[in-house]
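Report on one structure; see the data block that follows.
Note that one protein chain of the assembly has been removed; the remaining protein chains are unaltered in position.
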């Protein structure tokens, strides 16, 4: 099990006429948490891309529980139950500062070789990093 | 069965460093199609809100099949198999100009009373409009 | 003088808790109009990039006159008084469906060579297209 969490402050322009975070922003918060996780591992998305690997999203499921509001400080989590082979499955949650669940979901990412443009397996370097993160 | 489709041109700023539409935009395209559908029915989201009804999203599932590109003309569909009671379930698809499926998904919307802040049934006016749309 | 105009429907997620289009979207509408203009010329931004030319924005000035609202149909204009040498200066306006001015501004774009990464002159092909557009 690998778990990561980060904090995101809701930005005013992310809120809609109902005064709440527009639903489309949660999938962006999810990505922010995953990318912060990779930063924390010392292997950024940009380095992966430079190494010829990208992670296009294959699917996403989101459930919206309660709206986040302008000015809220959100905790966004990313959690992986097992190491990826061809697919990376990440459970994600967004909590407000009261600890209330605003949104949760699961995203599945593939690995794509920039060279061939075709699906590939999780690169060894990333796998080793995840293995280490898992054992911590 | 109710079906609606609209056309959306991909905007440059919606594309990411991979040169493709960032995944977070498809859920926005979905909303555009649903809102255009309501415009076509002559009962806009803004009028619904003025009538005290909002439609917060309860859940969304998205599958990403192939990337849409900057400059693509997309066809975005919304399809309802049955009339809503407490929930509105909408199947949505995004095709590029070659007719290739880029993304599809299902979104579920609730009905919320602005007065009470609580879930409510689909308003009669909207139900009547959908009934008529269904019979066309 | 070259003039172009296009129509953009305000999207719900572009509106903020005040119920109006968030100010940051007008610079996006401006870009949409410029890109539609290039589409109309038959020389898209994507083709320019394929030809090794990009147009980074050098500066922008915007004045906000009255808010556009969710559901508004906007007319967005792009106007060039003279053909560009090293810089492309475009006057832009956004009107609502009542013909009221919501926002106007001026953006200045440079031409950048993808090969050298350095400023360059307006490419001949684009200049010829603009010349023709000017004479219409």
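Letters A, B and C name the chains as they come in the text, with residue numbers starting at 1 for each one.
Quick note on the criterion: a residue touches a chain if its C-beta (ideal position, glycine included) is under 8 Å from a C-beta of that chain, and two chains touch if they have at least 3 such contacts.
As the structure is a computational prediction, the values presented were derived from the model and not from experiment.
Q: Mind listing the subunit B residues that contact the chain we can't see here?
A: These residues of subunit B touch the chain that is not shown: 12-13, 15-19, 22, 24, 70.
Q: Considering the whole complex rather than only what is displayed, give the residues of subunit A touching the chain that is not shown.
A: Touch set of subunit A with respect to the missing chain: 9, 11-13, 28, 31-32, 35-36, 39, 44-46, 69-71.
Q: Going by the touch rule given at the top, which residues of subunit C touch the chain that is not shown?
A: Residues of subunit C in touch with the missing chain: 17-18, 23-25, 27-28, 31, 49, 54, 56-64, 67.
Simple rule for what comes next: only the chains that are shown with their structure count from here on.
Q: Which chain would you call central, comparing Cα centres to the global Cα centre?
A: Here the chain at the core of the arrangement is B.
Q: Using only Cα atoms to place each chain's centre, name the chain farthest from subunit B.
A: C
Q: Using Cα averages as centroids, what's the distance between subunit A and subunit B in whole Å?
A: Chain centroid spacing, subunit A to subunit B, equals 24 Å.
Q: Provide the C-alpha centroid distance between subunit A and subunit C, rounded to the nearest whole angstrom.
A: 33
Q: Quick one: which residues in subunit A touch 2 or more of the other chains?
A: Residue numbers touching two or more other chains: 17-18, 24.
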